[in-house]
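One protein chain omitted, others in place.
So, chain A:
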Amino acid sequence: MTDNTENTENAVGTKSTEPLERHSYDVVVIGAGGAGLRAAIEARHSGKRVAVISKSLFGKAHTVMAEGGAAAAMGNVNPKDNWQVHFRDTMRGGKFLNHFRMAELHAKEAPDRIWELEAWGALFDRTKEGKISQRNFGGHEYPRLAHVGDRTGLELIRTLQQRVVALQQEDKAATGDYEANLRVFAETTIVRLLKDASGRIAGAVGYYRETGQFVLFEAPAVIMATGGIGRSYTVTSNSWEYTGDGHALALLAGAALVNMEFVQFHPTGMVWPPSVKGILVTESVRGDGGVLRNSEGKRFMFDYVPDVFRKQYAETEEEADRWYDDQENNRRPPELLPRDEVARSINSEVKAGRGTPNGGVFLDVSTRLPAEEIRRRLPSMYHQFKELADVDITAQPMEVGPTCHYVMGGIEVDPDTQGTVVPGLYAAGECSGGMHGSNRLGGNSLSDLLVFGRRAGLHAAEYIDGLGAAGKPAVVDADVDAALEEALAPLANPDGENPYTLHHDLQVTMNTLVGIIRKPEEVSDALTKLEEFKPRRTKVGAAGGRRFNPGWHVALDLRNMLIVSECVAKAALEREESRGGHTRDDHPAMSSKWRQINLICSLKADGSGIDLKHQPIPTIRPDLLGLFEVSELRKYFTEEELTVLGDSAQAEAEPVAEAKPAAEAEAETETKPEAESAPEAKPEAKPEAKTEPAPIPGQSNGEKAADKVAEESTEKSATAEAEEQTAEAEAEAQTEDAETAAEEK
């Protein structure tokens, strides 16, 4: 256990005359949203001393904005749901560019992550049987999203925040100090990650927003959980914090970013009034019956169902409307297509002149549900429109249009450990990449950050245990000096360019030239402009002092925004196809060749810009491929792949039925995960440590696969008893129970 030393004098080593507060921790988690807090909780459960760095106040992270819910195949509403179905939906949503292993782990572990939240005090909406209720959402075959009205993100962040407090209360009881093992550094921004002489993570340096004073964290493991990049765009649902800090800091420290061209434009952002343009209108509006209409009153989404999805979506309004009450015998309304499809369709309608006066389309729930029901199911939306736009959504339609919402691309990580190529550096949540492929399904973000936040915390702790007594990396003092000098530059130049102006120019450039539809000549223009912005960035100035000076903060964030913007633009220019969150005007179709390629960004050796390279996508395990029909795979895979896959898929097709238990796949992957993820997938071929951590008191969730299976089957049989269901489904569930029970032995 390390000591927590604090020096206000910068006596040790560094040449800078700046006062520097020093802290020593086992794990530093950068970001206090869902992923960061879940990672911190897990690292603390593993016996580590943990610091959480929060750019805002504790509990204000962007996670609070998540509305719809957290996707987890608990099967509470439709017992046919299971991890295999969730996995399939996720891969389809991401157009098979997802890292299959992450999609698999996510689908398998999400239910446990949701259930443990209840044990920490979360209060989800309930089914009649008293279980967690689940709602429909775009791209999810069954009702799957655990939710609390339309404020699920708030529930999640509050629950994790309160879990942190509960752990602090335990520490207070044991040591007399709330912050003995877990401390949140609120309103603190990290400016650089630090490595030791051999290239391992050694810590991070940043500043307190409140005082402008610098603070150094020495730690052998750092977990990035900083969220997204939306502030590089004008129209965005993202808060000021989303400046791509994690992406940029990791890149500057030598990590790689994967598939940065994939940026999700949420189809329904507010378009009026101008000052709230971009603010999110939850997908639950559509999940609960809301429909999209153009200025002619037509439900236009029926015209935009792509071939790959045609089988699953209704062809008539009548069928679509019946689906809300009878999902067994009807297909889904096309309003519930994955987000990329809906966003592009709205874009096309507006471009064709069938938009609303304010440049959006109509989203109407007022004619679909009774007013009382709308207020109960969508309270925040009712509130948001009433107060910000003076629109009563129970009586009038909303006006909506696409808004920059989420980046699928991110820090390249090992799918099991969340580790990067930099030893000691981990990433989870939105700032990491791979899980969502080219497009994220709604509801998969909250579950993603729980599943992989926990994994990052767990594996960071294991990494530290593996370092041994003598192995703790030491910060290089010269790096600290350089970081402080870089951070102080804008203050030394009070007459420099206004950072807000440069920020505005960057946003306009990205929004207009690298937006929802990309043209190569426009993206090239954007890259030229970005080159022009680089020297401007070094000359921005911040008037005023160090204390809580937003101008200075923007000046520093600009570096990160420029880096991620360059990555997005470079990758967008390179990928000559349209897939998910990347639509190329000149290459409107999806290309099976391009599906085999991940685009990897890394920092040029001289630090002047971004290098881009192609990297083969990891080969999907045959048992997972067997979950799909070959006819579906044909839409995504090349002929060569299919000849190989076709054989294995066919071979697998028989035994791997829906109910082939989790345990089998689990057992298989547990023994050889690394071999399966293909060599190129993981630069850092860290053997997955098979030693599970000792169970921690208070964490009742057993880690062992057997426990998990046992729990799963209890849940399933309970479900089977409780729910009225068809004989077929019942038989299926029973088979599954029997098989899982057998596997257990």
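Throughout what follows, a contact is a pair of C-beta atoms (placed from the backbone, for glycine too) under 8 Å apart; a residue touches a chain by one contact, two chains touch by 3 or more; residues count from 1.
To be clear about the criterion, contacts and distances are computed from a predicted model.
A.B. asks: For the chain omitted from this view, which of "Amino acid/amide ABC transporter membrane protein 1 (HAAT family)", "Cytochrome aa3 subunit 2", "Succinate dehydrogenase/fumarate reductase iron-sulfur subunit" or "Copper-binding protein MbnP-like domain-containing protein" is its UniProt protein name?
C.D. replies: Hidden chain identified via UniProt as "Succinate dehydrogenase/fumarate reductase iron-sulfur subunit".
A.B. asks: Which one touches the absent chain: A:295, A:312, A:380 or A:493?
C.D. replies: Reading the full complex, the residue touching the unseen chain is A:380.
A.B. asks: Pick from A:188, A:239 or A:509: which residue touches the chain that isn't shown?
C.D. replies: Counting the whole complex, the residue in contact with the absent chain is A:239.
A.B. asks: Give the residue, chosen from A:29, A:50, A:64 or A:160, that touches the chain omitted from the document.
C.D. replies: Answering carefully, the residue with contact to the hidden chain is A:64.
A.B. asks: Per the definition of touch given earlier, which of A:180, A:252 or A:388 contacts the omitted chain?
C.D. replies: A:388
A.B. asks: Touching the hidden chain in the full complex, which residues of chain A are there? Just list them.
C.D. replies: 56-62, 64-65, 111-112, 115-116, 118-121, 123-126, 129-133, 148-149, 151, 154-155, 158, 162-163, 165-166, 168-169, 172, 178, 186, 210, 239-241, 272-276, 279-280, 379-380, 383-384, 387-390, 498-501, 504, 542-545, 547-552, 700-701, 711, 714-715
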